[in-house]
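With one protein chain withheld, the remaining protein chains of the complex are depicted in position.
Naming follows writing order (A and B), and every chain is counted from residue 1.
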Amino acid sequence: MLTRINIGPIHPSTHGVLRLVVDLDGDTIANVEPHIGFLHRGVEKLVETRMYMQSPPYMEKLDYIAPMSVDELYVSTVEKALGIEVKERAQYQRMILLELQRIASHLFFIGALTNDMGMMFTGFMWGFRDRELILRLLEEATGQRMFYVNMRLGGMVNDFHGDFEQHVLKTMDYMEKRIPEYEKFLEKNPIFKQRTKGVGVLKRDDAIALGVSGPVLRASGVPYDVRRDNPYYFYKELNFREMSLNGGDSFSRYRLRVMEMRESMRIIRESFRKMPEGDSTGQMVKLRMPPVKNKVVTVAREVPRGEELMYMVAGDQKPYRLSIRSPVFINLHALNHIAKGHRLADLYPILGSLDVVMADVDR
Amino acid sequence: MLIGSIESFMQAGINSSDVLVSILFLVLYAVLVSILMSVYAYLFGWIERKVIAKAQYRHGPNVVGKYGLLQNLADLVKLIAKEVRYPSNADSRAMALSMIGLVSIVVFVILLLPLTPGLAATNFGLGLLLVFVVLGFSPLLLFITGFASGNKFGELGAQRSVLMVIGYDIPLIIVVGTIALAAGGFSITGVIGAQQSLPFALLMPIGFIVFFIVMLAEMERPPFDLREADSELIAGWLTDVSGPYYALALMLDYTRMFMGSLLISILFLSGWAGPLLPPLVWLLIKAFIVSLFIIIIRATVVRLRIDKVLRLGWIYLLPLSIANLLVTFIILKG
Partner (left out) sequence: MKVEREDLGRNLSDMKRSGYTYLVKITAVDYSDHLEAIYILRNMDERKDVSVEVKLAPTDLWLDTVISQFPAADWYERELQEMFGILIKGRKADRLLLEKWDGREYPLRRSFEWGKDYERM
């Protein structure tokens, strides 16, 4: 006999307003059905009613853990639709900020994951503490701690100030010492290993069939990374490693994110070395744009949670249609497949290892 | 000196030939022990918050009272002032009674323990056995609370509590049997007496580890807090316990820690034996250190899964406890 239990929408471990209807066979999960839509704001429709440069603030609220990545994606989509070139220096600066954002997001992930597994907030506080340092850097660069809106067509709102490079490199040095501490803290913990290794295995073929992306896909042995395979900005000129793990379990998904943080730091250092002198400020915010008529553009970005893609039909002054491929929307869809047959207690680490942000799922 | 005179006064009263006087003194003793327990629990509610805050680079409570000492009192007042609510399909009487029963078990077990050499309210030959018999009721009451709440999360927590008992109870009884074997009887004062030369923690280190792990599970401390499992089951068996009863549950957390620490100190760390300081102080110091260790564990581990608990119990703890029994037997007889 199946017991049906309802988890959420208000629950400590559902990462926002997610409701899971779980059918349990004893303590084993027979079926999980995610009920989403509690945070649906109709952004895709909203954007159709706004002029191009009125929308970035809305975009930031999609993924509130890594707001800049979505903002940047939207601005890039508009740039591509309008045919605007981005200044070289601004491209490097965007890369630096996006990678900082990725580190912050992954630190959040580690904290949330340990919390889902029942650690008494220690991992959470550690992750948040170091994330705060990154947020401080982002605040230094943009003036805001969480929601930046610092992208302009063709560049940034403002150039980095003189000491910013020093501050970033100092924080990176610190982070390089901190990450081994996380590894020691978690990977040497037998209970942590027990709870994640071999739990929530997503096989390579299933991962492709289910359309998951980002760290979840790479942890299943598919080394697809938009930064390398569909490169944008100067990612193709940097050398960063192809990353994939073959485990496909929660541990691989955790491990891959730790590896990604290291790679991000390498990218940041290299970007600073290669960044040309000059000016990176973009165009002033103008609401009126040169007219475009039904031009279709598709832009993909590797945001911390996977591949975010915008399909835009550009209209006159306003997007005619903007369709967002949210990586977590489809990663969450895979939850049922991954969690089936596991214990109820494993549902939370599995959900945590998918790193969902409900605002991005519901759009 | 003061403790000594109170001790002899109490002991004289309890041993009085008049049954009424004896009962009166027993009640007085129970009240004193309850006060001691409450103070300890309150203090540790605060210490735990501070220690865990330290581990997490936080400050912990620091607003209400000096160093946040009154924070827990504020919480307690808040909870007691709250309305008691039960779900419509809950058996409210069963829930309330079993919550009270759980606290009573803890008090009863502490009453059975000799806190000082001169004063053992209920020092009789089978004390050790009685402690664990009484303790065995606590998962049952836990189960009743969870099950009677009519909440599915409560029910899951209750089921887990029963499953855990299957995992850890047999190793526990074997270790207790080993202690009785080494002490030559089930009297708790006898157990402490047998440790005068060598604490049992050194005589049977494996048994100590097994007992410690089992006590962690018994006390519902992480990583064995599966029945409460706040990030999984909301609050497990406590999900629908509200108001003063929830305050009682929070108290229970720390009183059980006190009980567990006392048991560990008495059975393995030679109880109140120690130089210079009065015996009661020695016992409390030992219990304090054990409690502190338990708290630090809480700050660093993730929760075990129920099947892993059973695995731990049957595959590791059970053989270890049997090996412990054999090794101790050989040491004692050899």
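Everything below uses one rule, namely that contacts are C-beta pairs under 8 Å (C-beta built on N, C-alpha and C of every residue); 3 or more make two chains touch, one makes a residue touch a chain.
What you see is a predicted model; the values in this text were computed from it and never measured.
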item	value
Shown chains that the omitted chain touches within the full complex	A
Contact with the hidden chain (one of A:52, A:108 or A:329)	A:329
Touch with the omitted chain, as defined above, among A:22, A:222 or A:245	A:222
Interface with the undisplayed chain - residues on chain A	35-37, 40, 42, 44-46, 48-49, 208-211, 222, 224, 229-230, 294, 298, 307, 309, 311, 313, 320-321, 323, 325, 329-330, 333, 337, 362-363
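One rule holds in what follows: only the chains that are shown with their structure count from here on.
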item	value
Centroid spacing, where centroids are CA-atom means, of chain A and chain B in whole angstrom	45
Chain A residues within the chain B interface of the complex	3, 5, 11-13, 27, 114-122, 124-126, 129, 185, 189, 191-192, 194-195, 343-348
Sites on chain B touched by chain A in the complex	52, 55-58, 152-153, 156, 159, 222-223, 225-226, 229-232, 234, 298-308
